[in-house]
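All protein chains but one are shown in place.
Chain naming follows the written order as A, B and C, and within any one chain the residues start at number 1.
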Amino acid sequence: MVKVSVIGATGYAGAELLSILIRHPQAQIAHITSESHTGKKISELYPHLRGLCYLTLESLADIESIGADSDFIFIALPHGHAMDAGLKLDKLPVRIIDLGADYRFSDTDVYEAWYKVPHKHKDAHRVYGLAEIYRNQIRDAKIIGNAGCFTTALVKHHLVDANSIIVDAASGVSGAGRGLKLGNHFAELYDNFKAYNVAHHRHTPEIEQALKDLGGEEIIINFTPHLVPMSRGILATCYATLKENVSGEMVDATFHKMYGGEKFIRLLGRDAYPETKFVRGSNYCDLGWHIDERTHRVIILSAIDNLVKGAAGQAVQNFNIAAGFYESIALDVVPFYP
Amino acid sequence: MVKVSVIGATGYAGAELLSILIRHPQAQIAHITSESHTGKKISELYPHLRGLCYLTLESLADIESIGADSDFIFIALPHGHAMDAGLKLDKLPVRIIDLGADYRFSDTDVYEAWYKVPHKHKDAHRVYGLAEIYRNQIRDAKIIGNAGCFTTALVKHHLVDANSIIVDAASGVSGAGRGLKLGNHFAELYDNFKAYNVAHHRHTPEIEQALKDLGGEEIIINFTPHLVPMSRGILATCYATLKENVSGEMVDATFHKMYGGEKFIRLLGRDAYPETKFVRGSNYCDLGWHIDERTHRVIILSAIDNLVKGAAGQAVQNFNIAAGFYESIALDVVPFYP
Amino acid sequence: MVKVSVIGATGYAGAELLSILIRHPQAQIAHITSESHTGKKISELYPHLRGLCYLTLESLADIESIGADSDFIFIALPHGHAMDAGLKLDKLPVRIIDLGADYRFSDTDVYEAWYKVPHKHKDAHRVYGLAEIYRNQIRDAKIIGNAGCFTTALVKHHLVDANSIIVDAASGVSGAGRGLKLGNHFAELYDNFKAYNVAHHRHTPEIEQALKDLGGEEIIINFTPHLVPMSRGILATCYATLKENVSGEMVDATFHKMYGGEKFIRLLGRDAYPETKFVRGSNYCDLGWHIDERTHRVIILSAIDNLVKGAAGQAVQNFNIAAGFYESIALDVVPFYP
Partner (left out) sequence: MVKVSVIGATGYAGAELLSILIRHPQAQIAHITSESHTGKKISELYPHLRGLCYLTLESLADIESIGADSDFIFIALPHGHAMDAGLKLDKLPVRIIDLGADYRFSDTDVYEAWYKVPHKHKDAHRVYGLAEIYRNQIRDAKIIGNAGCFTTALVKHHLVDANSIIVDAASGVSGAGRGLKLGNHFAELYDNFKAYNVAHHRHTPEIEQALKDLGGEEIIINFTPHLVPMSRGILATCYATLKENVSGEMVDATFHKMYGGEKFIRLLGRDAYPETKFVRGSNYCDLGWHIDERTHRVIILSAIDNLVKGAAGQAVQNFNIAAGFYESIALDVVPFYP
């Protein structure tokens, strides 16, 4: 058994992580923390865990001793806070999987420009935790900067004009966290649809970083998130102009070559329509694509569960890789339907 | 009092039309029809109308006598059926407002190519019923082809590359009608988000027609609709690349010049976020726009209620214009919130 | 024109009240207040009111001058606060319609026992604002204590065992207000159903008061509210054991005698099923009832919109009565469907 701890266990991503780890046959949850609920049982906060998890929330003030008693630490804190924890754990053998943004960027200048906070841990031995693309580096990185949920929904574009990419995405409200905001109030959100953070969403630069790592050239994209009156799920609708002479068959072949062997990517094929409902609760990313002959654009549709493949499931997938386990342990669940 | 009749009164658009006409002080509803419910009271089908509307549904088999007894006829039938009615009413003085697609195209070849049915009434004296743009022609047209709901959400683009336009839209399920389909089942639709008809949605050519009429040049766009787990509302997110030297201020000025005097268009301004919730139940179209300096694109957000500004409200606005009434009669309602 | 002001205009009931008053042809909104948003335009807080209401929120610190400049004042404050306002306005000719609980009880001891605060205005000239029952007293009362939303959904029981009454009710979340609570978060409320305040809900004693006023004997009931994942609506399912020899026809006759002439009560009849959807946005109370021969119980179903008949609509109905207007002015709207 590998001992794991969760720092910041009481947000939605933290709770999802506990759900997955509870059913992980080779992980033992050692410590869980929450600053606002220190001393409470997790099952008081999350009644669905009654009878399933008996742990009491600790404070991360003791993070060094938690680190000394853990093989892996998952951090589910707002950006800016994981760096502090990472620094304190730097000398210990414990490895870190950060669900936030602090360790996602190879160029910390980009982080500082978009997140408006100084980076305190620039020399961390880290890797971007998008398993399908950076699997080999994940195996022995000290810190794994789990990919942002929107990035995960993206795909490699090799056959398209670099600067023609538009990502139009829609997310369920659990992506906005459990915090109390008027926009999350049921009466405000139901029967409503809106965009937010147009041209300024912080997942933009990590999508660009991954695209550059894949394609070798600088890429600037438009990324527009929308809020859907639902709990879970992200659907990304990605537009790109195909280079001349690129055919639908070449697009098909690229997808199958790149993702055909991936367990958690289900290629639904050309002209297919992924729906967020059909990946809900699972670590799957469902992909479909369409060619518009009139405009010579490819439109790629990608569906994930933001709390699983977009957060906790991705984190456990990275954990499985890093710990040397079979990659899908505890993640081979049937999507929750209807 | 002007006598009006509604052909096909039992779909969602028909029901919304009745709701508006019931409160219209200068319209008297003379006849309503339904082929599947002939002989029933409308309040049996729509219990919310109990005590408010006592009419009984007739058959459109009698459409000539209905036409002879009406000043205006609203048609809310599936495409392909309004043409038959239009032909039969051609010799009568009654005027027609069609909520469907049959009379939307000046070029009936385009209609036939996208709708896959022959057009039977090519010489109809008709106009495209988008009031803000075709107001003058609406005043005395025999037939008004009410604008499709998605088109309505569009705006004139003068300062952008003609072939850079992408319209990414999301609609509530009432836009799919009252028919029984698995995709409309609550358990299937809730907590779900998906695209449909990528590159093939039939509102594409009428958007292109309106853009051509406005800008004078052929325009080919990408239009991608999505289905949102909500009842009413359309939000269109429109992307276009600005021509060089076009500034944000020039964009602002264009919107104010074009729509500043329109009662039913509320310009929220640059960097604003329209939400479908805030136009629900009303004839408003709320507009906001954003300039992305990095990609030199403008992103325009436009929110309407698909059943009102996108269907029944637009129809009554056209009716008011055509009948010579003040344009906002029966339409000056407060949006329904929360 | 009658000048009206709204104290506490920024909650859901306050916003609904503004929506109704905006369309009231004989009311002019003079002042609106909010302590947390003093100085802001109401349309900033409620974007659906853009272009429809240009008022700026004031503080109720100036309530005497607001009172001097108003014919009627609506108070939409949490319980305990209307009394302070009522005392300050006691000497002015302005009349008060309180949407809260402070003036609902003829016996202020009952108020104090259930609300746990001392009553400061015991000698107020007040009446319980349930128009269908207390219409005559409403005409000239100084203060009208608007009926609680659940009470409104109740009906007179004459033919039943006094102590057999159970009221099982379910309400949309707008009844819980616009405040930020975890239970109102979309992700928590959707796909969830729960009871709350079993045996302790504060609307219990006013239901008992109304039943006693109607029937002449002390009645103790069970009242259990539930929270439904929807925005608006209350359905009350009321159980009572019929006295021996009481037949279904006698029940029918009682309902028709009592409510047959009421504009806002729609008697759907025996074996009918009211649905909250069909009264949404309107001042209607839809009633249906069932006789269970096996248990000799009557089951009464009653549907209202909690924000309209249960709050703002009821208040305007009382206002119309008190001001001598036709009772349904500004309230004769078509329910909002679907």
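Points worth noting:
Following the convention adopted for this analysis, a contact is a pair of C-beta atoms (placed from the backbone, for glycine too) under 8 Å apart; a residue touches a chain by one contact, two chains touch by 3 or more.
The structure displayed is predicted, hence computed values, not measured ones.
Taking the complete complex into account, B:Asn184 is the one of B:Thr56, B:Ser106 or B:Asn184 that touches the chain left out. Residue-wise, the contact with the chain that is not shown comes from C:Ala170, picked out of C:Ala30, C:Ala141, C:Ala170 or C:Leu287.
Residue C:Tyr190 is the one among C:Tyr12, C:Tyr190, C:Phe264 or C:Tyr284 that touches the chain not shown. Contact between chain C and the unshown chain involves residues 163, 166, 168, 170, 172, 187-188, 190-196, 198-199, 220-222, 224, 226, 228-233, 235, 237, 239, 273-277, 280, 290-295, 297, 299, 301, 303, 338. Seen from chain B, the chain kept out of the figure touches residues 12, 172-174, 178, 180-182, 184-187, 189-191, 229-231.
Against the chain not shown here, chain A presents residues 12, 15, 19, 22-23, 46-52, 174, 178, 190-191, 231-232, 266, 268, 275, 277-282, 284, 286, 333-338.
Here, only the chains that are shown with their structure count from here on.
Farthest from chain C, judged by the mean position of CA atoms in each chain, is A.
If you average the Cα atoms of chain A and of chain B, the two centres end up 39 Å apart. Rounded to whole angstrom, the centroid-to-centroid distance between chain B and chain C, based on C-alpha atoms, equals 37 Å.
One finds 46 Å separating the Cα centroids of chain A and chain C.
Contact of a single residue of chain B with at least two other chains is seen at positions 190-191, 231-232, 275, 277, 280, 338.
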